[in-house]
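A single protein chain has been omitted from the complex, and every remaining protein chain is retained in its original position.
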Amino acid sequence: MNARSSGPSQRAWDTARQSREQRLAAAARYARDKLVFHEDVTKLLEALVRSGDRVCLEGDNQKQADFLAARLAEVDPVVVKDLHIVQSGVVLAEHLDLFEAGIAKRLDFSYSGPQGAAIARALKASKIELGAVHTYLELFSRYFVDLTPHVALTVARCADREGNLYMGPNTEDSPVVIEATAFKQGIVIAQVNELVDKVPRVDVPGDRVDFVVVAPSNFYVEPLFTRDPAQITETQILTAMLAIKGIYEPYGVKRLNHGIGFNTAAIELILPTYAERLGLKGRIATHFALNPHPTLIPAIESGWVEQVYSFGSEVGMDDYMRARPDIFFTGRDGSMASNRMYCQSAGLYATDLFIGSTLQIDLAGNSSTFTKDRIAGFGGAPNMGSDPRGRRHASDAWLKAGREAAGEPTRLPRGRKLVVQIVETFGEKLSPTFVEGLDSIELAKSLDLALPPVMIYGDDVSHIVTEEGIANLLLCRTPAEREQAIRGVAGYTDVGRARDARAVEELRARKVIQRPEDLGINPLDANRSLLAARSVKELLRWSGNLYDPPRKFRNW
Amino acid sequence: MSETGRPFGASASWFLSTARERLAKLLDAGSFTEFVPPSERAQSPHLASFDLPAAFDDGMIVGCGRLDGNSVLVAAQEGQFMGGTFAEVSGAKLLGLIRAARDDEKLPRSILLLLDSGGVRLQEANAGELAVAEVMRAIVEARAAGVAVIALVGGRAGAFGGAGLIAATCSAIVISEQGRTGVTGPEVIETNKGVEEFDSRDKALVWGVTGGRTRRLIGGADAYAEDTAASFREATLALMGKARPFDLATLRAEQARLAGRVGRLGGCDRAAAMWKALGVADPRAAGDMDDPVFVALVADVKGAGDDAR
Amino acid sequence: MTLDEILAGLFPSGHDVVVGPGKLLLGTGRRVCGRAVEVIGIAEGEPLGIDGVLPLAERVLDIAAAGGDAPMLVVVDTQGQRMARRDEMLGLNEYLAHLAKCLLLASRSGHPTIGLNYGRAAAGAFLATALATDVLVALPGAEPAVMDLPSMARVTKLPLEKLEALAKTTPVFAPGLDSMTKVGAIAQVWDPAKPLDVQIETTLATIPAHDVRDALGAERGGRLLATGIAWRVADQASRYRRV
Partner (left out) sequence: MENLKLRFTTRGPAPGTACSAIVGVVASGNLEVLLERVLAQNECAVEITTPVRGYDEVWKAVVADFVERTSPGGMRISINDGGARPDTVALRLMQGVRTMEMDDE
C-alpha cells in the first residue's frame, strides 16, 4: 500500500462537465433559457464549440440539419478550427465548406452521396484528414467508444420550450447521436421547424437538449428512396424476375432488406403481378427492414407485406404510414417512428436476405461503389450485406443457404445469410460492372488509405444476379469455380468474354449458374406491363391518394 | 411493316410508349400503312457531322390507316429520338403528308398529328425552323380545303417550340395529363432567365405551367384524354367531323378567346391561382384527382369549351 | 439601316408607321402609285410575348375584314419569343400561332404579305411573323437565327469551337442571313444602296401563289433533301386515294 495513496485519487474527475459548464456560461448571452434566435446561431456556435472538438453535424442520407450546417460554416476559422467531424452523412455543400475554410480538419463518416467527388478532391488536396469510412452501425458504435461527439447539432420537426423534440417519421440517427453526446457531457443543439406548446410525441427528452433554434425554413430531406417506376427498364425487370424465381422462391425468403436501386424497386413492383402468378403470396417477402419505399405501396395494398420497420422516413409517405399502422411502426400520436441504429441491427441480425446493387464486382465477388474519383461511402450496405456470425436463431432460408455453403451434411449445421448483388453487366456510359480489380484498390493506394474501401466482401456474397443469369457462389467449391461462376454471368464485359465456356457450362449443369431459360423465364416477357405501378401517379392511386409525392416527381 | 415485338395493350401508357406503339394501338388493328418507311432509309445526312446517330425514319412516321373504320392520314413523332425534333427530313415528311391531303380531295379528310417534340432540331436549325413554317402554312391551307387536322399531345417531349405552334395551328388539340405544350422549354427559360423565373427540376411547377390539365382548363386544348391509346382514340373520334372552318369568323373568335384569357388570368402568378380564378375550388386536389372526375370538373369551367382556333 | 431610314426609303410618298408601346409597329405606308401598304411589326429586338401578339393580330384581322387587296408588310427585329413563366402559363404557343394564322388568312383573303427582316429574328417569334408571310426579304445586316451558337452549345452540350467550325460549312444549321437564304427561308436580300420603294414594288409584282421555299432551298443547294422527301410521301399517299 505504500506506492499508492489509500484515499481517493486527487485528479479531477469532472473536467468534461466543467468544460461543458464553461461553454454554457459563455453561450448564455445568446439564449433565453434553451431558445436561440436564428440570427444568433453563428455567435452561439463560436461561444460553444472549441477548436479540435469532435462535432456531429447531423445529417444522413435523408434529413439534414442544414440551417446549423450553414451557420457552422460561417464561424470565424481563427476562433474555431481543426474540428473533427464525426457524422454519418457528408451530403451538403456546407459540409465540405467546413474543410475548405479550415474550420474542420478530420473526418469520420459513413455516406457521402452527392459529395463523393468533392470529398475525393478535398482528400487529394489534403483539406481532409480521413479517419475511416464506416458503416452506420460501426460509426454509431464508435460514438460510445472513441468518437464521442463534444457537440451534436441535430434536427427535429418541432420542439417545446423544455427542449423536448419531436422528429416524427424522421427520427433516424438522432436518438443515438444525442444519447452519446448528452450522457458524455457534450452539448446538443437542435434546429426545428417550429416551436410548439406540446410536442405530439417525445422522441428525445428535453433534458438531453441544451439549445433549440427555430430555423427560418424547414429542414431539408432528400427523397433518396423514391424511384419513379417510369424509369425502370426491361432489363431491370428481367433481373427482378430472376431474383424472385431463382432466389426468393427456392429459399422461401420472408424477412429481408432491399437496396435503393431500380432493380430492387422492380422486385417490389412485380410482387403483386409476377410473383402473385407464381403463387408466392404469403410465402416470400412478408417482413421488411426497409425505408418506406413508395414502390412498395402496391405490394402492401395487395396484402403481400405484413410489416416494415424503417431506418428513416421518406418524403411524402407520412400520411400513408399513419393510415397503415398494421404495417408500419407508429407512435401513440399516429405518426411513424424510425431509428437507423435499431433498423441496421434488424437488417443485420433479423433478416435472411439482403439484395442490393453496386457499381463494381471483382473476380472474387468483392464489390465497391467507390470509383477513382468518387468516395461514395457505404451507408448500411456492408452491415446488411454481411453474414452475421453472431446470429443464433434458425430459419428455413438461412439453414438452406448454410447447407449449400457446407456442401455435405455436417454434424454441426450452420446457417448463412443470403447476400445478393443484383446488377446489370454494364452501368452508365457503358462502364462494366464486372472488373478484374476494383477501382477502390487504386483509390486506396493513391490516398494512402489503410483499408481499401470494399462495400461487400466476396466471401459474404451468396448470389450475383445479372440479366444473363444467377451465380450461386455458395455452391462454388474453389476460388477457380467462383471466378468462372462470376464470369459466367458477367455478360459481354471483358470479364465475361474471358470466361472458360466449358467450365461455365459445367457450372450450369450443377445449377451454380442458372440462365433465364433454366428458370422458365423468357427475357422477351420482361416488359413494363408487369409493373404493378408504371408511374408515380399510379403509386399515388394505389395509396388511395395518401402518398404525397415530392414536387420533383410530380409530372402531372 | 410489322410492329415491335413488345406486348403493348391499349391500356399501356401513351406517355411512355414509342411512336410506333402509339400508332399501332390508336388505329384499327393492322390498318396502318407507312409512307417512306424505314426500309427506304430516309435518314438525316447531317447528324453524323455532330457524331450523332441517325434514325431510319428520322423520328417522323407518316402514313395512313383507319380509326373506327374512318380513313385517316397520320403522322407520329418519336420523342425519344433527338427529342422528336423538326429537321430537314422529318419536317419534309410531315409537309409532304399535309400537302398531299391539301391537294387531293380523294385522300382522307382527317390528319392526326401525334406530336412528341421539343421543337426544332438545333443541329439542323434552319431547315427545321423553315419546315415548321411550311407545315404551319400547309395546315392552314389544308384546313381551308376542308381537312381536319387534329393534334394529339401526350408524349415525353410534349409539344414545344415549333411543335407547340403547330399544335395551335391545328383544328383541334387532344391532350393528356402528362402532355405539355409551350414554346420555350422550362430548361431553356431557366438557363436564360434564372432558376427564380423557372425551376425546371420542379416538375409540379413545370406541369402546372405547361401540363395537360392546365391546358385543358384554360382552353389551350379542346379535349382531354387519359394516358392510354384507347382514350386518345375515343377523344379523337369525338372530335372528328367537328372541325371549325379556317376563316375570318374562327380567327375573330380565337382573338376574343385569347384576349379574354389574358383579361381573366393575366394577373395570376401560379397555375394554382389560375385554376382558382377559373372556379376550381381546390387546385391541389384537382391535380391529383382521377381523370373522369377531372373531365367532369372541366365541363363546369367557363371558357374551357371554347374551341375557336 | 435604321428603321426610320428603311421606312422612309420604302415609302417616299409618306407613312404614319410608328413604334408604339411594346415596341410594336403599326401604321400605313403609301406606295408611289398612291395605294396603301399596311405595316405591322416589332422593333428594337423586343421579344414577342402574348401582350405583343394581341394588338398585332387584331390589326391583321381588321385588315382582312376590311376587304381590298392592300399588301401587308411585316417588319421584324426581335430577339425571339418572350421567355417568361407567365407567358408560357397563359399558352404563348397559341398566341404566336394565332398571329401566324391571322397573317396566313390575310394573304388568303387577298392581301399579299411580305416579311422584312432587318435586325434579329429568332425561333417562335420568327415563325409567328416574318415566316408566316408569302415572301420574306431581308436587308444586309439582318441576323435571322433559330438560336445563337453559344446558347446552342449549352443546349446541345457540344463545344462552341466545333459548332463554329461546322457553321462555316452547313447552311441547314448555321445562324445568319446567308444560311437562311440558302435554305430558302429568305427569298431576296434587298440592296440598301438602291431605292427600297422600287425593290418592294418588284417583290410585290413577283409574289408566288404558293409556298416555294422548299424549291428555293433545293435550287440554292441549302436544303437538298426536303423537296424529294415531301414528294415521295405525297406520291406514296396518292396510292391510297378513295375511288
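As written, the chains take the letters A, B and C, and residue 1 is the first residue of each chain.
Here, a residue touches a chain if its C-beta (ideal position, glycine included) is under 8 Å from a C-beta of that chain, and two chains touch if they have at least 3 such contacts.
For clarity, every value in this text was computed on a predicted model and none was experimentally measured.
*Asks:* Which of the displayed chains are touched by the chain that has been omitted?
*Replies:* Computed over the complete complex, the missing chain touches A, B.
*Asks:* Determine which one of B:54, B:89, B:229 or B:271 touches the chain that has been left out.
*Replies:* Selected residue, touching the omitted chain: B:54.
*Asks:* Looking at the full complex, which residue from A:468, A:483 or A:538 touches the chain that isn't shown here?
*Replies:* A:468
*Asks:* Residue by residue, what part of subunit A touches the chain that was omitted?
*Replies:* Those residues of subunit A that touch the unshown chain are 234-235, 424-426, 429-430, 467-468, 491-492, 497, 523-524.
*Asks:* With the missing chain put back, which residues of subunit B would touch it? List them for me.
*Replies:* Subunit B touches the chain not shown through residues 1-6, 18-20, 30, 37-39, 41, 43, 48, 51-57, 59, 78, 80-82.
FYI, only the chains that are shown with their structure count from here on.
*Asks:* What pair of chains is linked by the largest number of C-beta pairs in contact?
*Replies:* Chains joined by the most C-beta contact pairs: B-C.
*Asks:* Which chain is in the middle, if each chain's centre is the mean of its C-alpha atoms?
*Replies:* B
*Asks:* List the centre-to-centre spacing of subunit A and subunit B in whole Å, with centres computed as mean CA coordinates.
*Replies:* It comes to 43 Å between the two C-alpha centres.
*Asks:* Would you kindly tell me how far, in whole Å, the mean C-alpha position of subunit C lies from that of subunit A?
*Replies:* The answer is 58 Å.
*Asks:* Help me check something: in the complex, which residues belonging to subunit B touch subunit C?
*Replies:* 33, 35-36, 40, 42, 45-46, 49-50, 62, 64, 71, 73, 88-89, 91-93, 95-97, 99-101, 103-104, 106-108, 120, 122-134, 136-138, 140, 144, 159-162, 164-169, 181-184, 186, 188-189, 191-193, 197-198, 208-210, 214-215, 218, 220, 246-248, 251-252, 254-255, 258-259, 261-262, 265-266, 268-269, 271, 274, 309
*Asks:* In the complex of these two chains, what residues of subunit B are touching subunit A?
*Replies:* 5-9, 12-13, 15-16, 177-178, 201-207, 211-213, 287-288, 290
*Asks:* Going by the contact rule set out above, which residues of subunit C touch subunit B in the complex?
*Replies:* These residues of subunit C touch subunit B: 50-51, 53-54, 57-58, 61, 64-65, 81, 83-98, 100-102, 104-105, 108-109, 123-124, 126-128, 131-132, 145-147, 151-152, 154-156, 158, 166, 170-175, 179-180, 183-185, 211, 213-214, 217, 222-223, 225-234, 236-238, 240-243.
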